[in-house]
Every structure is written in structure tokens, then in C-alpha cells.
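Okay, so here's the structure we're looking at.
A protein chain is absent from this complex, but the other protein chains hold their places.
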């Protein structure tokens, strides 16, 4: 393991002031209760060496990072058929994007890592698997995180359900456009549930590490998903994972990543590391205000960009 | 009464082939069961003289024409406060418009005669009057139509509720944007109910005649709404009543009107006539393919444009 | 003449503070040199009675109001063919609208009273009449204003030409879309020239009066344009004349009008009055901040709305 504890602690110290450049998400009351100064990171290499720094024990909801799990599950189960329903292009539109920004003229959502696209991906699973779908998604999340103890934060879940009008609008609109046939409420149930799992940065690092190892658990050799799915996931994370600053993040960091409004970022350094970061203060694009510069410094110092 | 039965029959005969330039609405199965060749009209002057021609006895659902009733009710009850929530500008966007086309950046719907705006207008009423709101709206409709026998078409209503995903998306989106606080399902109930009233062209002509007489029943002298409300209604019908061909309709016809996807058009010739037409085959903008040219010929032959 | 000098002076006095709610246009240096407190009006009735008040002698450039002259000329010379190239619908988009807001998907500009549409209208004339086109347009302007002494403000014209990049972009874009074939620079020359004529409110009132009298000079009986053209012009002014507050203006004022960024408004009260107002401080939509409320008060007090 080349990234030393000392160096990581030092970096985290230097970057922590960036938390002040952001703001907590406010659309759910619970997200707004986080400590905005929080900054934590966990890095695990292929051999299982782990370094953590800062507030690495803090729990937070996985939010949009769960879109990666849903995508992996759907790619494994349904393959390229997924792309009959969902595109894979990035939009240059803003974080506050609504229907107009999240679908093309034909109503097909732009990509699986934005809300509209993740709802459509979830609809695929719910249509085929019904109520089992959500169980299967939960099981995959726990397996990838190597953490059977992961729990749903019920307060967040209820809050999402109660206040999720924009997601509900996205779902009804797509249903009206015949993008999917499943019950809107069942799809939203599964979608909101996956967003509400509570994790630590270590869980994100474990998930990322298996993607970095092309779907195979480096310890046990167990194949959790195919290398083709891993490759597709890394690609889509690169082009679409960081909202409408995906292009800028590719330029400054160059590590396939996915962020969530809970402040987490899951980052995959192919063949090398799985990384989880947490910094709930968000920039205006909806990405962690301190997490992004922390990853940028790591990428620069250890030459981690896939574009190097 | 200057418009003779003979002349009207002759005009209707000449225009009837235009029904073939349109198509029945298909988003609800029931609308698609209409006879596409249908064309009917009823004209009532201020003295109560009535001429009808063609399929004037055919029943059809009022659909978007009910937005005029809802607007009149809201203007009478809440006045200018309505415009804190809804704009009064026309959009040049298409009939199939979705959220992106029906709201400005702030989520405020463009005007009260498109779906988003009518939903917002209805929300105003539902918030203040709850379940009574829908009764009050129904009562106003029957009073203006001078027809206490008007009934809801329950098949259409159920179909609207079942398939109204785009309207549901519009409502949830606005609720998410804090445009209104009332329950989305209550607002949609009232909205769908008003769209599902079954009418004949005579009913539309009666409603239009009272607007043409500035809110006062010419027979009884009863004031059903203020002349200020009548003036606002005529204005908004002129600028926004015919979807995204409102400008073209003003140019070629020049009579304040509102169309519905059931094929009806309600037209107000100020101080002179109330007119109801029916032609369920629709042009690509969603207006009656034969109803519009029929009104154009009437406007030209009898110089009815308010812009003359 | 029912509008007395005293009453008009009083109204103007009351409304003058509204000039402080606006700002001078700044995109051309010359416009920014106007006195923002300026407010003037001239009203002429069909019998030739004239009342003026406030800064009625101030000269200003006609700017977008010239689009009405160009429209009248094009309708007279080319009739309905104009609408093969230009639409007649209003947009709900903002004053700062650019190409995306001024054309439909097919590149056809929305209506003849926005920049893109007026450029397309001008192209029609330039294509057929070449260099004569601009002379003919100028001649019509002088005839309608009954003022052969009208002059171009050369400083404004040069400034328009030098800084008119957005208009140039609109013109090149349309040329690229094959909306017109004429030389872009010739079309812009004519367009900028017409915008640069210097007028007084009396000139606007004279033009408006002839439109109000359906194209015929009430004094001499000379037919300057057809009543059909007059009707079309009044219609398009009503639906599209006040930028994206045309709907609101129709509601609050209801007088067919066209504004310009020089602060002028030309208003047509059919069969009654021609009105010219000046108030160079503009609201955020680009209309005169004091001119609009002045017209609203006049409309209310003398019941001038065409929707009454």
C-alpha cells in the first residue's frame, strides 16, 4: 500500500477547510442535520490494505450512489436491453434539473446515473421481479459492501417518500410516455429504499474495490458480476457520475466516481483502489465540496487518473 | 338574429370535408370512439334567438373548455391573487407540451388555460374550499350552461384518472416546487371531474353568451359574475385559448375562444353571440380540424373579429 | 375629444414616479444618455383633436416600433406569403431572448414583432426590392407619421451596426437555415436603419391613428393601406407587441401596442385614438416602466380595452 496513513491525514487536514465552501442538502430535513465540517475517507487496495482518515466512522445515507448498485444489478440481469429504455449520454444541465433536463424529446432518460434514468432502471427490475426486486437490490448492496448489517434509515426513507414530489413527477411523466409499465408507486418504493441505506465510507470503499477488480472479490475470488458489467459501470461513472460537472471532474480527478447528496463519493481506481469519501457540505453542482478536492489531490499526488 | 338557418346549413355543408384533415384524440380510449365526421354548431344571440346546424345534438366531454369555468370561478372568488401563482403569457410550444413547456424556470405555470395552469388554478380552489370546491365548480358550470341536468361521463372520468400520468407529473412537479400545498390527488380529482362533464354545443353556446354579455344573463338580468371577470376571461381566451395556435387563430378568426380535445370550441362574440361548435377530429395543434375553419368563415362573412 | 388636457396632465403627474422603477437601455451607449425621468404622451382622435402632456417634444429613436411599419409594408406588398417565412405566435420567453428563444425548431421565427421575425420580414422586402426596399420603408414611415422631416439618428445607426452582434447572429443563423436568401448585411442595413429614425410622441400618435382608422387617413380620406392589413396589424400587436408581457399587457391595458427599447410605445384604440408615449426607463421585460402604467390608467379611466 503506497498511500500512507500520515500522508492521508495530512491531506485531509489541508483540505478540510473546503467543507466551508459548501452547503448541506436541504430538500430532506434529515440531510440538513449533518455536521457540515465532516470530512472522512477510506481507501482499500487490492490486497486488502486499508487506510482511513478523518470522520470515517460517520454514518450517512448512500443516496444517489445507490444508482451504481442498481445499474450493476440491471446490467447483470438484463444486459444491453437496458439501453432500449435509457440513454448513456451526459447532460450539461444543472443539478436542479427537472424533467425537461433529464429526458430527450422522446422521454427516454439521458443516462442511468441521474434520477430519471435510475427510476427507469429500477422500473426494469420491478417489472420483471416485482417485490423481489428490492430484496435482490438490497442483497447485492450488502454483498458488494461486504456488510450484511447495512440498515435502512427509516426516517430518511419516510422523508423521501413524503417529499419526493419531483421524483414522483419524473416517474409519472415516464410512465405516461410509456417508458415503463410497472406501478409508479412500486418503482418509487424501490428507488427511495435504495437511496435510504445508511453506510460508512468503508462500505463505499469495499464496493468500489470490487468494481476496481472487475467484479471479482480479490480476497475470495468470488465473481460478483462480470468484467463486462464492471467495464460498463466504470465508463458510465466517468461520463455521467458527477452530475453536470462530470467533464470537469474527469479533467481534474480522472477517477470513475459517483456522488450522492448525502455527501458520499464512491471512487474506483481500476486495478488499484476502492475509495469512499464523505463530506456532506455540497457545492452548487451537488457534489461534496471537500470530497472533490480531496480526490483531486490524491489523484495528482499518486497519479491515479485513468487518462494519465 | 342575422345568421340565418339556411346560411349556417350551407356553411356547415361546405366545411364538413375539413373533418377529414384531422384525427380523433387517442390518449383516452373513449375519445377515440367518436365519429370523426361529426360537425355541429349552435349560435345564440343576446335576445335568445338560437340557430343550430349539423350534429348539434351529439354529446361530448367538455375537456379543456372547463378551464374557462374554473378560471371564471377563481377570478370571482380570489381575484388578482390568482396571478401570484399563475402567469398569463402564451407559449409558442406544442400541443404535446410537457413540464418543460408549461412552466417558466420558476415553476410557475404559464397561463390558466393550459393543463399546468388549470391544475394550479384548481389547487387554489381546493386549498380554500376543500371538497366543496368541486361542487361549487360544478354548480357554476350548470348555471352558466343553464342546464341543471349536466352529468359526468364516468367512463371518461375513470379513464382520465387511470391514464392521466402526464397531468399527474405536472401536478407533482408543481407541488414539489411549492406552487401549491393542497393534496395532489384532491386537486387532480377536481381537475379530472371538471374535464369529464358531458355537454352539447347548445351548452357551450349558453356559457359563451353569458361571457359575451359580460357576466349577466341577458334573459333574467342575473349577474353570474362581474364584468371585470368577463373582460379578463375574454382577454386570456384570446391570447391563450387555442393552444400554440392562439396567435394564428386570433389572426384568422379573432373571436375569444377555448378548445378541448373532445372536439368542442366555446366562442364569445362580445355583445353579440355565444357559439358552441363540435368537431372531434383534431388538427396537429389539438384544435378541431373543421371547427376552426367553420369559425373562420363565420367571422369573415359576418365580420365578427374583435380586431376589425 | 373626451380626454381633457387637465385630466391628462394630472394622470401624467401621478404616474411620473414610475419612471424610477425602470432603467435605461444600455446595449447602445446613446440610449443610455436619455433622461430617465422623461415621460411624455400625445393622443389624437379621429377628428384630429390632439392633446399632449409631459415631455412630448423629446426626440427619441423609434427602435422596435419600426417593426410595425415593416409589417404593414410587407403585408401590403406580399400578403399572406409572409407567413410562409414567419409565424404569428407569441413566446413566453424573456426580453434577453436569443436565437433559441426566437425561433421554433425549424428556424422559422416566431412572429414579426420580435427581432428575428422583423429581420425575416425585412429580408422579404430586400430580396424583392433590393436597395429600393429601405427607401420604400422610409417613405411609408414618413407618410404614416405625416412628417416628411423625419431623420435618421446617424450616431445611433452607427452604434447599432457596430454593436449589433446578436442581431447579426440572428440574421446569419436564419440565412444558414435557408429562411432567406438576401445578403445578410443588406438585410441588417435596412433593419438597423429603420430602428434609427428619430421621432416624437406626436409621430407615433399619427401612425397609430391611421391604423385605428383601418388604414385610411381620417383627414384626407387617402387609403394608405388596406383594412385587412390594419386588422392583421392590430391582431399581431395585441398578441405579440409587448415582448413576453404581451399577455399581461392585454389583461391590464387591452390596447394593441408596440414598444421599443428607446422607451416609446405606439398604441391603437380602434376607431377612437392614436396614442404615442415616451418613457425611456424600461422595466425588466424591456417595456417603458412608466408608459405601461400610464396606458393602464387611461384604459381603465376611459374604458379603452378592446376586450371590454
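Order of writing sets the labels: A, B and C. Residues in every chain begin at 1.
To be clear about the criterion, contacts are C-beta pairs under 8 Å (C-beta built on N, C-alpha and C of every residue); 3 or more make two chains touch, one makes a residue touch a chain.
Just so it is clear, the model here is predicted, and its values are computed rather than measured.
Q: Kindly name the visible chains that come into contact with the excluded chain.
A: So, taking every chain into account, the missing one touches A, C.
Q: Can you work out which residue in C:139, C:169 or C:223 touches the chain that's missing from view?
A: C:169
Q: Among A:110, A:208 or A:224, which one is in touch with the chain left out?
A: Of the listed residues, the one touching the omitted chain is A:110.
Q: For the chain left out of this view, which of A:4, A:49 or A:235 touches it?
A: Checking the options A:4, A:49 or A:235, the one contacting the hidden chain is A:235.
Q: Under the stated touch rule, tell me which residues of chain C contact the chain that is not displayed.
A: Output for chain C: 98-101, 163-166, 168-173, 175-177, 184.
Q: Take the complete complex as the reference. Which residues in chain A touch the chain that isn't displayed?
A: 87-92, 104, 110-111, 227, 231-232, 234-236, 238-240, 244-248, 250-251, 254, 256, 270, 305-308
FYI, only the chains that are shown with their structure count from here on.
Q: How many hops, at fewest, get you from chain A to chain C via touching chains?
A: 2
Q: Specify the chain pair with the maximum number of C-beta contact pairs.
A: Ranked by contacting C-beta pairs, first place goes to B-C.
Q: Superimpose the Cα atoms of chain B on the matching ones in chain C and note the rotation angle, 0 to 180, in steps of 5 degrees.
A: In degrees, rounded to 5: 180.
Q: State which chain is most central when centres are taken as means of Cα atoms.
A: B
Q: Report, in whole Å, the distance between the mean C-alpha point of chain B and the mean C-alpha point of chain C.
A: Roughly 32 Å, centre to centre.
Q: If you average the Cα atoms of chain A and of chain B to get two centres, how far apart are those centres in Å?
A: Roughly 47 Å separates the two chain centres.
Q: Would you please write down the residue numbers of chain C that are in contact with two or more other chains?
A: Where chain C is concerned, no single residue meets two or more other chains.
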